[in-house]
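What you see is the complex with one protein chain gone and the rest in place.
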Amino acid sequence: MHTIASNKLAQLFILLKKQGYAVIAPALRDAAIIYDEVETPSDLPVGWTDAQSPGSYRLKKREDDAYFGYAVGPHSWKKVVLPPRMKLWAARREEKGFTISDTTEAPRKLALIGVRACELYAMAIQDTVFIKGDYVDPFYKAQREKLFIVAVNCAQAAETCFCVSMKTGPKAETAYDLALTEVIENKRHYFVAEAGSRRGAAVLAALSTAIARPAEKTAARQVIRKTAASIKRTLDTDGLKTLLYENLAHPRWNDVAERCLTCGNCTMVCPTCFCTTVEEITDLTGDHSEHWRRWDSCFTMDFSFIHGEGSVRSSNKSRYRQWMTHKLASWHDQFGSSGCVGCGRCITWCPPGIDITEEVKAIRKNPA
Amino acid sequence: MPAPPRNPPAGATSPYLPYPAEIVEKRLESRGVYTFRLRFLDEVRHKNYDFRPGQFNMLYIFGVGEVAISIVSDPEIGETLDHTVRIVGNVTEALNRLDVGDVIGIRGPYGSAWPLEAAKGKDVIILTGGLGCAPVVSVINYITARRDDYGALKIFHGVKTPKDLLYRERIRAWQKDARTEVYLTVDHPDHAWQYSVGIVTNLFTQIQLDLSNSIVMMCGPGIMMHHAVRDLCSRGMRMDQLYVSLERNMKCALGFCGHCQMGPNFLCKEGPIFRYDRIRHWFETPAI
Amino acid sequence: MHQSDDNRSIEVGALARVEGEGGLDVKIKKGRVTEVKLRIFEPPRFFEAFLLERDFTEAPDITARICGICPVAYQMSASHAMEDACGIKVEGALRDLRRMIYCGEWIESHALHVYMLHAPDFLGYESGIQMAKDFPDIVERGLRLKKIGNALMTLLGGRSVHPVNLRLGGFYRVPARAQMQALKADLEWAKDAALQTVQWTAAFDFPDFEQDYTFVSLRHPEEYPINAGRIVSNKGLDIAVREYTEHFTEEHIAHSTALHSRLEGETLYFAGPMARYNLNFDRLPAAVQSAAEAAGLGPVCRNPFQGIIVRSLEILYACEEALRVLENYVPPDVPAVAVVPRSATGHGCTEAPRGLLYHRYDIDENGKIHSAKIVPPTSQNQRVIENDLYRLIPQYIDFPKKALKHRCEQAIRNYDPCISCSTHFLDLRIKEED
Partner (left out) sequence: MNQKTAKPTLAVFKFASCDGCQLTLLNCEDALLPLADEIEIAHFLEASSAVLPGPYDVTLVEGSITTPHDAQRIQEIRKQSKKLISIGACATAGGIQALRNFKNVDDFISVVYAQPGYIDTLATATAISEHVRVDFELRGCPIDQKQVIEVLTALLQGRRPDIPSHSLCVDCKQRGLVCVTVAQGTACLGPVTHAGCGVLCPACERGCYGCFGPMETPNTRALRTTWARRGMTDAEISQAFKGINANAPAFRKEHDAPKR
């Protein structure tokens, strides 16, 4: 483990750019902290934090100049590996029939800075879907291989976070290249850095660092411990799959259906939700056609449309139930883990503030 | 269950790409239903193409989109690759505008197959309604071509009106086989109708079924299947003797798009054909 | 349709290439025009009534829907009127941005009119699209000009028809400097294209048709008028916007649902590009003045058929003005100044592409609207159009009916009447009685 003085953080950015990476990191925009391409650490939301609660997110000034003193915002890294819209292939009409061309573009080298523990888990979960199944999504895989990941251990959790009970945070544990813990104490501001890969170690070696002293390591551990202790929201996952499978007719689904707007925000912000649909785009001449993929949501009517029956899940209730049981129960059967990493986004960004942890509690309290 | 053959093999190229194939024959089966015989433009691909009865392909119509359609031909007759399509909407209507010589795209095969190994030596009861018939035709063809491997073959087929009856010629051919029984029923008969009237399950009462040594394969509207399952189980059929073919909205057939889920199952991977006891919990939950 | 020696009638299904649809009745008796009625029977849309009881902040978005062709004009006049009521002035960069989006609307609207609606009249086509078959480069130039106007509006307004980014006090969000700069190359091109447009239209064949009109437009001490100034005429009128209703009245005519506007002491008056040009030639930048001169146009133009050249000159001006704003742009600290309601009456008048657009509102201290009055440009020009036809038809009375009909339509299109704000279906009926 090494320490990097806070004013040396810029070196990391410069180095990564020199290695050909575009740097994507938290940035302040439109009254929130989102992920965007940045140039230097000063583009980070220095000295800002957020106050989150169900259906509400507010930026706030911090007392200090922390670079990473906030929790996750409305964006997730899935936009990098699974872009909201993307061309899969194109077809051109020919004398006889048509030809199809693979339009895969070479992915960009991207350095993701400030990836949180829960987000690393989310990426691992999407890897299971797109790389580790029967088929491999070539776009996803290629982009995934071009990532350099700088994780940040959370020094600040939001009121909506519940990674502790999902065992996904606040300390970064899944694959990363570098992991930083930001420490601000007395007059010192530094990062305790740990390499998680050979690439990461090489990068670390090229920065001006010092070997972390025991006290510094302890300070870093303290940061994470304090964060963990501050997380009050919980989701009891014990026997959850069975509980939900056995309660598909629970009256609570009717209750949540009244509050749910079926707006789909929860699925869009969720870092693991991977559903997509396709659109066929043609030009006016009809000689060219493109096959695009775009994010879809199980909250739309088209999602489960089949001819003759219409939407299989036409009620709000069935759509919310699909979403929640998929996240928390059937995901285990499909991919061997929960589909929820406890990032709290769907709670914060749901306009009515529907809280997945509360919905589980309500069913648990009164199971069938 | 052996892993389904992949086309193209994992990792080789993008699994999203369809391969061009020509329509070599287009046959009207009944009102609004056609069988398309297809041939990959790439001879090698055509020769190597392999599937199991019950699997499906994604058919692509230029400029319109893709749909999931079961393969109905016999995998061992390498020359043929048939799909029977009911013309219902966007893509299928566009397909219907095409004719012999036109080119469409194919990727596949996908999904699970009928339990033709498990059924060896047993009676096979086939239950279909409406267009449900298409996916099971492959089974019937398969069994009639290997008649000695199986016991009695009993085909129950229900449609709305006599006009909706598919495969009239084939049915006549099936009827000729001594160990194959074909039972037809319609909801609304016309004066020329010589078979039964009413729902398919009504026929069970009239016919001797050896339930202990049978495998049932079913495909059709949800309501029909619900009735049939209940009826057969009440007669002592075990759920693991029943196989159903299900439908869900489908976009990619690769397990990526998420549309075809039914509980924990992806219809494009675990389905579309399920042993009933494995899907029951979901099948019986409305709007799941 | 029939024609006989002494009794002929021409009926046209509908007047095309105007924005909106309306009707025209012409009666000819023994070779003399006895009646010209521009029938605008708008299915009434009652905007002034809808506005009652609504919140004052809603006026820009609601009134924009009066006209999809010049929504910015409506949003701007409404905003100015409300700001006037609340005693607010929008200055500096925000004022400039407002001028800039207005320039976008002028460019878009004028380019559409010049290239797609009016030029085909001069060159003998039924539409700009048809004209494109023979003059692809010219039509494409027009379309690109129009597109640049739209791009300006989209950058500042979110979209070009019914922009969403305008509000009382300014904008919801202002562009970054880089976004503005990104338009520069296009605007430079547009400036050139506008100059070519002036030269192109100046070469058209114009009938001799000079009239002694009363022109009315805004006039500003420094600028070519877009969104501010006093209301002036070439016959001595010079009033503040708040005095509008003391000098202009509206009347309801049986043959039209669009109210006719009258200026006291005048039988009719002419608003729009030609009025602006004639009353503000001295406020045009030198480059635009010399373009006019090169096109053979003096500081005053009285032939409405040459309105097409004037519009082209205004495109040129709008490009220059937009470029000026772009160069000077420094993003303001806030996207809008606060507008706090108070019980008052507010007046707003700006120059829509087609001329003066006046709004007046009474609001209370909670911002509720108690009365609204809106005078769109078309209601002002309707009488001039009718009058032009009175004088024009005798000149062409011996023309074959198709040509006469065409002349009438062309004369109406001289005004680019945006009838949509008032009307709905124009079928042209020319009746000759014995």
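The chains carry the letters A, B and C, assigned in the order they are written, with residues numbered from 1 in each.
We take it that a contact is a pair of C-beta atoms (placed from the backbone, for glycine too) under 8 Å apart; a residue touches a chain by one contact, two chains touch by 3 or more.
Owing to the predicted nature of the structure, the values given are computational and were not obtained by experimental measurement.
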item	value
Contacts of the hidden chain among displayed chains	A, B, C
Which of A:Lys17, A:Arg62, A:Lys79 or A:Lys361 contacts the chain that the document leaves out	A:Lys79
Identified contact with the non-displayed chain, of A:Asn316, A:Ser330 or A:Thr357	A:Asn316
Touching residue (missing chain; options C:Lys29, C:Lys89 or C:Arg173)	C:Arg173
Where the missing chain touches chain B, by residue	63-65, 89-91, 93-94, 97
Chain not shown, touching residues in chain C	13-21, 41-50, 52, 54-55, 61-62, 65-69, 71, 108, 112, 116-117, 120, 126-130, 132, 136, 139-140, 143-144, 146-147, 150, 158-162, 164-165, 167, 171-173, 251-254, 257, 259, 409, 418, 420-421, 424-425
Where the unshown chain meets chain A, residue by residue	29-32, 34, 55-59, 73-75, 79, 84-85, 258-265, 268-269, 279-286, 294-295, 297, 299-302, 316, 348-349, 351-353
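Just so it is clear, only the chains that are shown with their structure count from here on.
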item	value
Chain-level touch network, classified as line, ring, star, complete or other	other
Closest chain to global C-alpha mean, per-chain Cα centroids	A
Whole-Å separation of chain centres (CA-atom averages), chain A against chain B	40
Chain centre separation (chain A, chain C; CA means) in Å	51
Two or more partner chains touched - positions in chain B	none
Residues of chain A that touch chain B when the two form their complex	88-89, 91, 93, 96-100, 102, 104, 129-130, 133-139, 245, 248-249, 274-278, 280, 282, 286, 289, 291, 296, 298, 302-309, 312-315, 317-318, 321-322, 325-326, 329-330, 332-334
Contact set on chain B toward chain A in their complex	3-4, 6, 10-11, 13-20, 22, 41, 62-66, 88-89, 102-103, 105, 221-222, 247-249, 251-252, 254-259, 261, 263-264, 266, 269, 281, 285-288
